[in-house]
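Take a look at the structure set out below.
For this depiction, one protein chain was excluded, whereas all remaining protein chains were kept in their positions.
Up next, chain A:
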């Protein structure tokens, strides 16, 4: 098998797009010798759905003032975001050959000053929802209907600033803001239930004034439905939306699925070959 990162020539289905993203995630980790497999593969389908169906962006004008914005607050999943942005044409996929190498634009946490299409830098957890609130406030001021998406980790919800931002958005009825929690149920030291159990998540967000959706984060129809209802609420001037997306860490690579041990790690050699074959098979190839 040749290992290369290439642009899609034709990607008619989202399953195929997601398979290509997962393949890129695996190959980026091969370049680095290390990868955030678990949290990148868990939010891959969400990112593909967002950039396929919801977000109004222009890869030729990535800084357009009117655009919808996405803050990947769980910045350690950026290998998947890079793959999706390359797929959307924000930059040539071939640039990802430099991933993590000295002087690259593509570090293991995203830098908005270096990567076209990255709307905000991230890395330290707990920051992104506040930033997204600021973006949503500005969109409301501009009155151009732009939407703001924040992708959070479920472990990240332990950070107190998330709830400062949640309270603000709820009280200010920021209907143009959607927070998507990638509920992959693992963090670094173990499962979220073992480390610090924050369930019931839905009750908490609802108490802060948000509309709560709970969906299968790998079911494109379910994701579409939730995003559609968010867009409708935005038009109607309702409350902010949180989508609690139940996902599987490492989704698409069965030997590491659901394992906190594979939050970060390295699949090399035969393991990588097997993983690439498995991922390819999920894309309908």
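Definition applied: a residue touches a chain if its C-beta (ideal position, glycine included) is under 8 Å from a C-beta of that chain, and two chains touch if they have at least 3 such contacts; residues count from 1.
Here is the rule we use: contacts and distances are computed from a predicted model.
Peer 1: What is the missing chain called in its UniProt entry, if the choices are "Stage V sporulation protein AB", "Dihydroorotate dehydrogenase B (NAD(+)), electron transfer subunit", "Transketolase family protein" or "NADH-quinone oxidoreductase subunit N"?
Peer 2: "Transketolase family protein"
Peer 1: Quick one: say which of A:77, A:131 or A:151 touches the chain that got left out.
Peer 2: Residue touching the absent chain, from the options given: A:131.
Peer 1: For a quick check of understanding: of A:82, A:120, A:205 or A:230, which residue touches the chain that isn't displayed?
Peer 2: Residue touching the absent chain, from the options given: A:120.
Peer 1: Among A:65, A:92 or A:277, which residue is in contact with the omitted chain in the full complex?
Peer 2: Of the listed residues, the one touching the omitted chain is A:65.
Peer 1: To test your reading of the contact rule: which positions on chain A touch the chain that is missing from view?
Peer 2: These residues touch the chain not displayed: 65, 69, 71, 111-113, 119-121, 123-124, 127, 129-139, 141-142, 161, 164-165, 167-168, 171.
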